[in-house]
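A single protein chain has been removed from this complex, and every other one stays in its place.
So that you can tell them apart, the chains are marked A, B and C in the order they are listed, and the count of residues begins at 1 in each.
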Amino acid sequence: MDHDIDLSVEFGGLRFKNPVLTASGTFGYGIEFTRFFDISELGGFCTKGLSLEPMAGNAPGRIFETPAGMLNAIGLENVGVDAFIRDKLPPLEPYDCHVVANILGKSTEEFIRIVEKLDPQPKVSAYELNISCPNIKQGGMQFGHDPKLTFQVVDAVRGATSRPVWVKLSPNVTDITVFARACEEAGADAVTLVNTFVGMAIDVYRRRPMLSNGTGGLSGPAIRPLAVRLVYQVAQAVSIPVVGIGGISCARDALEFLIAGASAVQVGTANFVDPLTGPKVVEGLRDHCREQGIPAVRELIGSLKPIAEGEFVYY
Amino acid sequence: MDHDIDLSVEFGGLRFKNPVLTASGTFGYGIEFTRFFDISELGGFCTKGLSLEPMAGNAPGRIFETPAGMLNAIGLENVGVDAFIRDKLPPLEPYDCHVVANILGKSTEEFIRIVEKLDPQPKVSAYELNISCPNIKQGGMQFGHDPKLTFQVVDAVRGATSRPVWVKLSPNVTDITVFARACEEAGADAVTLVNTFVGMAIDVYRRRPMLSNGTGGLSGPAIRPLAVRLVYQVAQAVSIPVVGIGGISCARDALEFLIAGASAVQVGTANFVDPLTGPKVVEGLRDHCREQGIPAVRELIGSLKPIAEGEFVYY
Amino acid sequence: MLSLVVRLQAPVLENRPSPRHVFVLTVQAPQIAQSVRPGQFVMAAVAGQGDIPSPLLKRALAVFTVPDREATRITLLIKILGEGTRRLSTLRPGDALDLVGPLGEGFDLDRGRSRINLIVVGGTGVASAYLLARELARAGEEVRLLYGGRSADDLAGLAPFEQLEIPIITTTEDGTAGRAGLVTDALRECLEQYPARHLNLYTCGPNRMMQVVSEMAVPLGIPCQISVEIKMACGFGVCLGCTVKTTGSYRLACTHGPVFDASEFIWEQSG
Partner (left out) sequence: MLSLVVRLQAPVLENRPSPRHVFVLTVQAPQIAQSVRPGQFVMAAVAGQGDIPSPLLKRALAVFTVPDREATRITLLIKILGEGTRRLSTLRPGDALDLVGPLGEGFDLDRGRSRINLIVVGGTGVASAYLLARELARAGEEVRLLYGGRSADDLAGLAPFEQLEIPIITTTEDGTAGRAGLVTDALRECLEQYPARHLNLYTCGPNRMMQVVSEMAVPLGIPCQISVEIKMACGFGVCLGCTVKTTGSYRLACTHGPVFDASEFIWEQSG
């Protein structure tokens, strides 16, 4: 492999060997993927959302496939932060990629206690606060749909750790920039978006929801155009870095997010479709840069040229 | 064809021979589809959005395909209400299906003037107020993203006509029920949802938006789970009828909306994919009712049984 | 330790149609053929669809047989139910299958040592039963297949079992093949014939059938393993989508299962 192209990106105090991470809830605790590839090839990955206590998640009927996407209502099943530290973190030691702990609390205090537990762990590089999970009653969108609560929780976590704090935003709002600005003001190092869009599927024979939770979160290629637009909008509105997520399946998709203003991207649902998507995106970015004569991928970030008055293009 | 199954639905003062309409902007002025099938087979159709004056629409680069969907930024190109009355309405005379005039004004006054022009036309059955187009600067989401303005414009149109007034809602809001309730209070006969979701696609080589307008509206199967959920939510929140729209490609899709609470559905993007989708959905609904022993399709409307505490299903 | 799982493109060698929308695919997949254990499955999709396959997610399918002595091939017995299986049915020699596998825990064969092993099968459950029957037969255990369907056409995939020279009882509801009746009727007879402590049950098929089998076996204290079918997104334990309810806790069908102990499994609750 020839490494002439500089794929590295730096933001929020961290350097990533490439801008490709994998998304929370789609990459397990990382180790599961080591049988498919060396996860050191990734810029990093986000853990499954970690709570203070283990969570059992929702009853069966948790996923349903939709056109170019899927609904999920996992309900944040996770081993809890203690078991994560004890069982999941040590095996990651040999791998040279950033581990971003995606964390979720039912209250600001819980967020802080989780951070306090993780702070002594050197293998954790950053926190991603999940204030946007559509599938639980408490602690999810409750924070993410109220800019004041968003500010409060981010501000409190910011005060509790010197590690980079990322905040994962919900797309299910009229104006996402309000929330991005609240994060910026509260001192977040980055915002990551998007989490899933609330959706629903119905069993037309039984006339019941397909998901036991009633509704679920839509992810996958179907949402990509919506996510690209939100990333663009947020990148215009704030000056902290943005991490782009939503329906990325290949390098071309990742490029859309980078050009729209994302400093890095996360691959989610595509990890289920093809567990090698992460490294495939990395290689595809390298190929693109090489073909287009772009020496460093970071030059692409936010490079979108808006269409000026009177301009138009035939496709 | 055997017509044992009663497909008719009645709401907002109108009777439809079946609950399948076609959506504004995807069915031209109706007549274009008569070469594919007898449009009298439909419950009705919605015209392309009509404005007081003809509109040229946006510059080229108006559409872009996305996974299981498409972005459009047509910018409401239309012949204007006068040319509609003069050229488009007369050829529809022989067809026995409801013509719903989708209308759009830059101001409340414009909405009213359009209605005044259409009111003497017997071939028009109802108005669908488009207060949710994401692709124009004025008169689109400006009304649809402010509940007060929504109320004002609906209230004014309500006062100006005795015909059924439907209001087409934007899904790009945190809480769509607020807008549905505003319509209900203002005396709307029905709400129709959803219009398109704002999205974006980027040419990764030229680093420019694919659409000359920058952003566009996402439609097609990709958005169906989002639309089903919004329809369910609105049907729970208001007592006026709901017309369900978003990604319907077959009878199974239409059934999701009916069961979620829609009194009728509209087929949009699928008309491009297969111009015979409308009649195919009608036949599919008939088949479903027959197979399931449902004598009248209206029995399905709003028949979703939520999952009770402790219940779950394996799929 | 993580179990061995590979991701590969398997060339399609044959696609043999059966009645009732069933077909049997033979593909080249030595890594899977050589390591698969009874009850394990693969996640499969039509290969070469670009970055966004349609449907998006792979489909879970049991490894039906390993037909060649060298163990370079596997077969999959598949019923067309929706778009995913329909697309798989269009595969022809020269095409390829994207595979991830072998996956899941498979059956625990130790339970049935020196017992009469009854394998109760319906529908495409037959696909999970063959390697099990073969392994038990090879180990010299006593094993019988009870295989039921609505009519003769439903009894796909019988041929390889016949070569194992094990007793096979087939039942059809319309009497077009084997005994007339339900497979659970045949099972009831067996349960009456032998003392419970001599029996060990395996069952794969529709949930309703497995539930009836479980409800017959569990009260008698007969060990019974069921192999469940449930929607899966990943197949290897990371999406947490394939949860089932067992006494005590949720479990993942893809990593803890798809085989569960009938006495622990909680069937669906729906009003």
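Keep this in mind: a residue touches a chain if its C-beta (ideal position, glycine included) is under 8 Å from a C-beta of that chain, and two chains touch if they have at least 3 such contacts.
Predicted model, so just to flag it, every value in this text is computed and none were measured.
The chain that is not displayed touches the following shown chains in the complete assembly: A, B, C.
Residue-wise, the contact with the chain that is not shown comes from B:Ile63, picked out of B:Ile63, B:Ala83 or B:Ile294. Touch with the chain omitted from the figure is made, among B:Arg208, B:Arg229 or B:His288, by B:Arg208. Of B:Glu32, B:Glu53, B:Asp87 or B:Glu116, it is B:Glu32 that touches the chain left out of the display.
Residues of subunit A that touch the chain left out of the display are 67-68, 305, 307-308, 310-315. Summarising the interface, subunit C meets the missing chain with residues 49-50, 52, 54, 83, 86. For subunit B, the list of residues touching the undisplayed chain reads 25-28, 31-36, 48, 56-60, 62-65, 68-70, 72, 74, 77, 206, 208, 220-221, 249-250, 252-253, 269-276.
Note that in this section only the chains that are shown with their structure count from here on.
The centroid of the Cα atoms in subunit A and the matching centroid in subunit C are 36 Å apart. Averaged C-alpha coordinates put the centre of subunit A at 33 Å from the centre of subunit B. Shown for subunit C are the residues in touch with two or more other chains, namely 52, 54, 230-231, 244-245, 268, 270. Residue positions of subunit B with contacts to 2 or more other chains are 67-68, 305, 307, 311-315.
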